[in-house]
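Before I ask anything, let me first share the structure, which is written out below as C-alpha cells.
Missing here: one protein chain of the complex. Every other protein chain is in place.
Then we have subunit A:
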Amino acid sequence: MIRDITIGQYYPAESPIHKLDPRVKLFTTLIYIIALFCFKGVLGLVIITAALAAVIKLSKVPFSFMVKGLKAIVVLLLITAAFNLLLTPGDVTLWKWGVFQISDSGIKNAVVMVIRLIYLIVGTSLMTLTTTPNQLTDGLEKSLAPLAKINVPVHAIAMMMSIALRFIPILIEETDKIMKAQMARGADFENGNLIQKAKAMIPLLVPLFVSAFRRADDLAMAMEARCYNGGEGRTKMKPLKYNAQDRKAYLLVIVFLILVIAARIVLPFPM
C-alpha cells in the first residue's frame, strides 16, 4: 500500500510540452493561475478552456491522468460549492432557512468557484506531469536566482528538494522493511481503532527517523568529500538554455493573458 505513493508523478512522453524549458512551464503556470482568478464573463472562460484543451492535446498526456488528480479534491470541491451556494446573499432569494439561503449570485459563485478549482488542479498537474522533478528544481533555482541577492538561500533550497526526491524511494523501502520486521515480531498495524493504529506507528517512526538522520550524516560527509561547497563557483552539467520554442511559448502566454483581460473588459457578462 505504501508503495503506491508517487510524488512528482511524471508522465514520460515525447511532446513539445515536455521539451519546453522548465522555467517557461513555471512562468506559464503562474500566468495561468492569474488568468483563472481574473477572468470574468463567458468569453474569458471560453479562451481559457480553449488554451487548456490545446496544451493538453499537445502534451500527449492521457486526460484520465488529470482526472486522477481531481479525485483527491472532490471533498474540497463539494464543501466549497456548498458554502458558496448556501451562504451568499443576493438580489433574488430563492430559498431561505435560518442563516442558509440560495440566491442567484450564490449559484453563480458556486459554479465559478468549482470551475476555477477544477481548472487549477488540471493546469498545475499538467506541469508536474510533463516536467521531471530534477528539471523542476533546476528551473526553480534559476527562476528564483534574483532572490539570492536578498540572502535567500536559493541554491540550498533547490539542493534540498532534489536530495529529498532522491531519498523518498529509499525511505519508503526502509519503512516497508521496518514494518515487516516489526510484524514478524508480532506488531499489529492493521487492526484497532484510530488511536491504537497511531500508537502502533511509534515503533515504526522511531527507527525510521534514527536511520534517516544517520543517512543524512553520511550523505553530508560524502558531499563534502566530493568538494561540495555551496552554490558558489559551481558549474552545471546540464545548464538551462532557452531556444526558439521557449521564446515562442513565452509570447503565446503573454498573448493569452492579454486576451483574457481584454475579454473581461469587453464582455464581462454574465458575471
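Note that in this section a residue touches a chain if its C-beta (ideal position, glycine included) is under 8 Å from a C-beta of that chain, and two chains touch if they have at least 3 such contacts; residues count from 1.
The criterion applied here is as follows: contacts and distances are computed from a predicted model.
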Listed names "Energy-coupling factor transporter ATPase", "protein-glutamate O-methyltransferase", "Nickel import system permease protein NikB" or "Signal transduction histidine kinase", with the criterion being the UniProt name of the chain not displayed: "Energy-coupling factor transporter ATPase"
Residue of A:L52, A:A145, A:L165 or A:A187 in touch with the missing chain, whole complex considered: A:L165
Contacting the left-out chain in the complete assembly, out of A:V74, A:A184, A:I202 or A:A225: A:A225
Subunit A residues touching the omitted chain (full complex): 133-134, 162-163, 165-166, 169-170, 215, 218-219, 221-229, 233-239
